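Excluded from the complex is one protein chain; the other protein chains are retained at their positions.
And now, chain A:
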Amino acid sequence: MPVRMVESPAPSNSSGANYGQTCLQPCSLLSVGQAFSGTQNVSSPQKDEAWRVNVRIQGCDLDHGYLCGTMEALNVPMADTPVVTFWEGEIVDTKNHTFFTNKWKATSEVDIEHWTKFPSFSPLLSQVEVDGGKSLDLSNYQYIFMRWKEQYFVNVGADCGLTIAGFYYVCFSCVDGSINGYYYDPNSSPFQKLELKTTNEGRSGFSFSSYELQ
């Protein structure tokens, strides 16, 4: 007998002063070892261009709203080899981090301008405009919002002619593991779009790995 599935509710407003204290639930598709691949559109008015991109999650600490990993850009024109960077992510869990960046040259207007590009953000917009989303409970929401900031080049020198000055606004779908992002750097082309899907590395299904620090 088929049963009706209850749609996930829109994120609720937690009451009173005790807001936003719940950590996000773990999502197995966003756990350490998971790999994603796709493209980053780096088109400029002069030229249409997209780089192939692979991402791997290397560390995850939901209690502190922290995620980190590596990003590999494959067909970068000025580089002989794929360029690998290490990034650290702030998970918008309203406990450790809100939708407002408050750094990296991003004003709240820039934040909202980028977040609103994700359709899944629209139910949150009005509250975020009020308090950055501090009073939202996102623990049951099917999307996880993050900021990814590249920290250093792993396999090339900092003098490689590439920049990692900006950061990504990221929206992760817990349903299928797809990732959308927009790169923000006041000195680069605006709204470079990052689109990634979970990869199964030639498998017929999903595979998981893990490590544990003592």
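The rule is simple: a contact is a pair of C-beta atoms (placed from the backbone, for glycine too) under 8 Å apart; a residue touches a chain by one contact, two chains touch by 3 or more; residues count from 1.
In this text, contacts and distances are computed from a predicted model.
Note on the omitted subunit: UniProt lists it as "Armadillo repeat-containing protein 8", one of the names in "DNA replication complex GINS protein PSF3", "GTP-binding protein ypt5", "Vacuolar fusion protein MON1" or "Armadillo repeat-containing protein 8". Only one of A:T39, A:Q127, A:N140 or A:S188 touches the absent chain when the whole complex is considered: A:N140.
Residues of chain A that touch the chain left out of the display are 1-3, 5-6, 8, 25-28, 32-33, 56, 58-59, 68, 70, 86, 88, 140, 142, 151-152, 154, 174-175, 200-214.
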